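A single protein chain has been omitted; all remaining protein chains appear in their positions.
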Amino acid sequence: MSDLHRGLFGEAEVAARFSDRARLQAMLDFEAALAEAEAEAGVVPYSCVAAVRAAARAEHYDLDAIATEAAHAGNVAIPLVRHLTARVAATDPEAARYVHWGATSQDVLDTALVLQLRGAVPEILRHLARAAEAAAGHAERHADTPMAGRTWLQQATPVTFGLKAAGWLDAVARAQDRVEAALAEALVLQLGGASGTLAALGTHGPEIARTLGSRLDLAVPDLPWHAHRDRLAHLAGALGVAVGTLGKIARDVSLLAQTEVGEAHEAPAEGRGGSSTMPHKRNPVGAAVALAAAIRAPGLVGTFLSAMPQEHERGLGGWPAEWETLPELVLLTAGAARAMADVLEGLVVDPARMRANLDLTQGLVMAEAISMALAVRMGKEGAHRAVEAASQRALATHRPLADVLAEDPTITRHLSPSDLAARLTPESYLGAAGELVRQVLARHRGRGSKHA
Amino acid sequence: MSDLHRGLFGEAEVAARFSDRARLQAMLDFEAALAEAEAEAGVVPYSCVAAVRAAARAEHYDLDAIATEAAHAGNVAIPLVRHLTARVAATDPEAARYVHWGATSQDVLDTALVLQLRGAVPEILRHLARAAEAAAGHAERHADTPMAGRTWLQQATPVTFGLKAAGWLDAVARAQDRVEAALAEALVLQLGGASGTLAALGTHGPEIARTLGSRLDLAVPDLPWHAHRDRLAHLAGALGVAVGTLGKIARDVSLLAQTEVGEAHEAPAEGRGGSSTMPHKRNPVGAAVALAAAIRAPGLVGTFLSAMPQEHERGLGGWPAEWETLPELVLLTAGAARAMADVLEGLVVDPARMRANLDLTQGLVMAEAISMALAVRMGKEGAHRAVEAASQRALATHRPLADVLAEDPTITRHLSPSDLAARLTPESYLGAAGELVRQVLARHRGRGSKHA
Amino acid sequence: MSDLHRGLFGEAEVAARFSDRARLQAMLDFEAALAEAEAEAGVVPYSCVAAVRAAARAEHYDLDAIATEAAHAGNVAIPLVRHLTARVAATDPEAARYVHWGATSQDVLDTALVLQLRGAVPEILRHLARAAEAAAGHAERHADTPMAGRTWLQQATPVTFGLKAAGWLDAVARAQDRVEAALAEALVLQLGGASGTLAALGTHGPEIARTLGSRLDLAVPDLPWHAHRDRLAHLAGALGVAVGTLGKIARDVSLLAQTEVGEAHEAPAEGRGGSSTMPHKRNPVGAAVALAAAIRAPGLVGTFLSAMPQEHERGLGGWPAEWETLPELVLLTAGAARAMADVLEGLVVDPARMRANLDLTQGLVMAEAISMALAVRMGKEGAHRAVEAASQRALATHRPLADVLAEDPTITRHLSPSDLAARLTPESYLGAAGELVRQVLARHRGRGSKHA
Partner (left out) sequence: MSDLHRGLFGEAEVAARFSDRARLQAMLDFEAALAEAEAEAGVVPYSCVAAVRAAARAEHYDLDAIATEAAHAGNVAIPLVRHLTARVAATDPEAARYVHWGATSQDVLDTALVLQLRGAVPEILRHLARAAEAAAGHAERHADTPMAGRTWLQQATPVTFGLKAAGWLDAVARAQDRVEAALAEALVLQLGGASGTLAALGTHGPEIARTLGSRLDLAVPDLPWHAHRDRLAHLAGALGVAVGTLGKIARDVSLLAQTEVGEAHEAPAEGRGGSSTMPHKRNPVGAAVALAAAIRAPGLVGTFLSAMPQEHERGLGGWPAEWETLPELVLLTAGAARAMADVLEGLVVDPARMRANLDLTQGLVMAEAISMALAVRMGKEGAHRAVEAASQRALATHRPLADVLAEDPTITRHLSPSDLAARLTPESYLGAAGELVRQVLARHRGRGSKHA
């Protein structure tokens, strides 16, 4: 991602963890821990450890030089190991013999990625938790705030804003669980050597892997996973689903914020969401960030999946295809989560406008309520037809549905004027909305301790 | 999927469950169970139930008529409910009043899909289990069968075919777990009515939902999930990852089966994998099916994710975009799993050719073994350089590496002729391969009871 | 695509051309023409031609049997050729020797696809032409109909509905050109034999290819293109872009049709766009079809591109991955084009509601007009600030912008009351809208003869 866009589409903490410098540092952390694990196993002399550790600081290295050499070598690990070895050699030629001992480029690149993910993905979880908490607040405050339910972008029957917010909360909570679980599954060491047998470590391979896993606090898998990328792919999928949910919320917010709807809008802030030419605008900038992410994430997830059929013990094009893809996806997800957490925390809700919009159709939005009340008396199809006819008349004559219904003896035979009036009130036709909201909030509070 | 290709790319059981007829039947099962649940709640008369149940058989309905009307109405539910109502009315006009009572099109379409998934996805799991078991057999039988490890499609250091098969097994087992978990999460009832409040059911909504869930043996979620598609998206992701793993195995098999490699090939069968013009060919037909699926699945997963930001209480284009996408993905996954289970069960392995190919480079594939042995004596870089030089000489002069090494005093100073010879044997440089295979097999056996 | 959805998401003519039966017929057409071309070259006896031609009718063959055998053989061509040969043999055993002579499965499958595309894609062009013509009508009729321009889903400055329709027209016209050009490029014969050398035809290969191309009215490329799929990929891309444009128009229509906006809606029709529970609804069913296609097409285009790196002389998984992908994309594009042509032809436009919505902000939508007028006198930033402040006051006090502006001496110093009033009229601030519409219409008329 361009530096110009990291603040807009990304998230500061995550961007920092996926900076070029941080990428090299994670690789160097692997190399230092490897030397230690190997020294402990007696495979390399203990004296090397300090020299490697001292040289294992990313600020020592010239990014441009490494980038240039990487273009030639095919990956970043080869030049970094070369530079690391040279730096160690400058102070301890003996130690330099043992840098990167028995490991292959993929060991260091994959494990470094895992370490970066461990640092970065919890930031996503943090923002998702903020978004969930903010949605819970809306659900609670607006459990009884009626608004138009909308299907196919048409007003349907009434809902409450609390119900909409509870839907957001519920989906965000599921996203948290999935991302957390997928991250846990992905936090595994990669150490296999050239072809995954650890042969260069003689009989010490598994022992060194265990020590290294323990030092890096990573699980040690049953097998090196060089060409089996499913754990990372599963994480990519979980991130993609999370972005989809954030995009859905963003879609709702952006539609509510339309000039003609005006039921909610992002918190105004100096210089935010303004237009360079239209001083009155309140552009849904946060929602746009999440929607843009929701458009981009599917391509990145698809790319990761497309890269999976990697050849034999190391993929030819598939593995390099991942290097930019997963960091970009993590950063986009973090940006979308940050943006929507901000949006939901600051969301300005206008219950009066919600209520007013329910009256826009002069009662048509309550047609189902009448239809159902009649259906008990005259059957669903007949009721449907009667109310449909009345609705068409109301539309054609621009009159309130109440007035048209009151003139129709088929209907007044079954529903008295006061009955009709009561049933035309949105508040009377909210069904289980309140109970559903309470269920979601109860579950949210039950989770509280877990994600606090 | 075209009927011409369902057998090739799909799987018979799954294709049957996603046939047009089966789709209608699942919808009718929902309608019948809904009538029962509503009767139990006293919302519709008990007398309706038998009439609806009797009419709820897909063979009663004209698919072409429903398809034609669906093109007009925007979905299949509207005409199906209309036809169902008409059929019920023919025998019991009173009962016809209560067909689809309080439900919306999305309730029936989504729940029907969930019912179809419940029937279909276990077929995928069954084939994955077959593939895992077959891979376990190879891992066990070939735990000590050396072959060339290959990275970047170049021979690297030796591995065993058992190790490769253990990698397949391990990844397939993870795919089983993820698909199973994602299916379990997706098996939830959809019942919300027009806007998700169940308002048309008065105060009985949640109770009816619970009864209906129980009758259909589906979990009842805290909320209707009309526009929140993350559970299905997560299942799509899990399927996509599974296909990626199957594609990876297929890639390996197809590469092993190359005329020039010849280390394994799909079981020959009359008329299978033959060419219309080249009688000697043994095309890896099963692997091609899985590779084709691995190319197509990412697009389908991406499509499902792209469809997620659905508007308000019902998506406009997003929801319909799912209707073909998820069934196609399930069918492709089933086809790939079926194909690779067959491939692995029948895989003909040629250990002699594996061993012979290890000699193709006249010892160069053992260069690392020598390099590591020297590294202990002269440092990694020096050793690497010495062996690299010897390798280049061997390449240039088309001589065995052993001969070139034996001439180089830098090397013979450290390694005696017999030492060199021993270290140039692939069997001596398999590292932890055996132990890794055993770990994977032990875990596989531990899982056995679960997926039996 | 499921038969249940072909009418909804697809198009009847195109669906017919991609039916299983039609697919077989196209393959049989190839076989018959091949026999003729080979007879003409003296490679097969003339007497065969009639027998092959007589047998080359799809209704003679059992689709289920071919599908079952295809699952085994790896493609549909192998069993079809087998059945064709058997049928020919039943009447003329001598002729049966020469069926499919010198050709390979890919020759028949690819050429058949090209023949199907030639029949199907013009239907897309026809619907695009209808959509363009309908958009032109709106552009012409509404060249002076003011409505709110909307950016970020917020009202911005006024535009005309004619300008919006001209934008649609212009983009659809470009889509027509691109699809037409890409189709022309794709209409090439495939004939290469087993590996693309035509070796089985001896010295007659190129001559037979030319005759066959001429009989099938297809261009003969410089080379067989078995594993080079770029022409088809380019067509897929052009279709994907066309669907994107249709989706953009559908997005606009669906937003205009919102209950709260109500500026345009799809033509009402008996049973169309109605809801099963809300009699008053007018769901934008046509727009939903195009939006669903716009969500699905990118995945199909991406799949086709992903399939391109096919191995050597015939792809292993890449080629089969195309078989469902391109027909589905053609069908979806046709469905979207058909749907949007219908939508645009029937679109009910409400200029009064457009005008009324322009007043919703009590003049804020005209802020830029005032800002620009002031900017000439006091600089852009100062003017922007003054108008922004006035806008905020108007918003906060719920008063018309005109009133607030009239109170501000910074502003009234530069603009008189009548000047202000005039500049607050949307009609006064339409810029070049009229001229732009005329340009587009003139170009459309100039193209008329071409696509008539």
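Letters A, B and C name the chains as they come in the text, with residue numbers starting at 1 for each one.
Assume contacts are C-beta pairs under 8 Å (C-beta built on N, C-alpha and C of every residue); 3 or more make two chains touch, one makes a residue touch a chain.
Bear in mind that the values here come from a model prediction, so they are computed numbers and not experimental data.
K.L.:
May I ask you to name the displayed chains that the omitted chain touches in the full complex?
P.N.:
So, taking every chain into account, the missing one touches A, B, C.
K.L.:
Of C:Thr91, C:Thr197 or C:Thr397, which sits in contact with the chain we cannot see?
P.N.:
Among C:Thr91, C:Thr197 or C:Thr397, only C:Thr197 touches the chain that is not shown.
K.L.:
With respect to the chain omitted from the figure, which of C:Asp170, C:Glu266, C:Glu328 or C:Glu388 is a touching residue?
P.N.:
Touching the chain that is not displayed is residue C:Asp170.
K.L.:
Which of C:Ala77, C:Leu189 or C:Leu430 sits in contact with the chain that's absent?
P.N.:
If we include the chain that is not displayed, C:Leu430 is the one touching it.
K.L.:
I'm checking contacts with the chain that's been left out. Which of A:Ala54, A:Ala184, A:Ala219 or A:Val285 qualifies?
P.N.:
A:Val285
K.L.:
Which parts of subunit A are in contact with the chain that was left out?
P.N.:
1-9, 18, 20, 23-24, 63-64, 66-78, 81, 100, 104-105, 193-194, 200, 247, 250, 254, 269, 271-278, 283-285, 287-296, 298-300, 302-303, 306-307, 316-318, 320-321, 323-325, 327
K.L.:
Spell out, residue by residue, where the missing chain touches subunit B.
P.N.:
So the residues of subunit B touching the unseen chain are 148, 150-157, 254-255, 257-261, 274-275, 277-284, 288, 298-299, 302, 306, 357, 360-361, 364-365, 367-368, 371, 384, 387-388, 391-392, 394-395.
K.L.:
Mind listing the subunit C residues that contact the chain we can't see here?
P.N.:
With respect to the unshown chain, the touching residues of subunit C are 85, 93-94, 96-102, 104, 149-153, 156-160, 163-164, 166-167, 170-171, 174-175, 178, 193-203, 205-206, 221-231, 233-234, 237-238, 240-241, 243-245, 247-248, 250-252, 255, 291, 294-295, 297-299, 301-303, 305-306, 308-314, 316, 368-369, 372, 375, 378-382, 429-433, 435-436, 439-440, 443.
By definition in this document, only the chains that are shown with their structure count from here on.
K.L.:
Centroid of subunit B to centroid of subunit C, CA atoms only: how many Å?
P.N.:
31
K.L.:
Considering subunit A alone, which of its residues make contact with at least two other chains?
P.N.:
Within subunit A, residues 150-153, 156-157, 255, 298-299, 302, 306, 368 contact more than one other chain.
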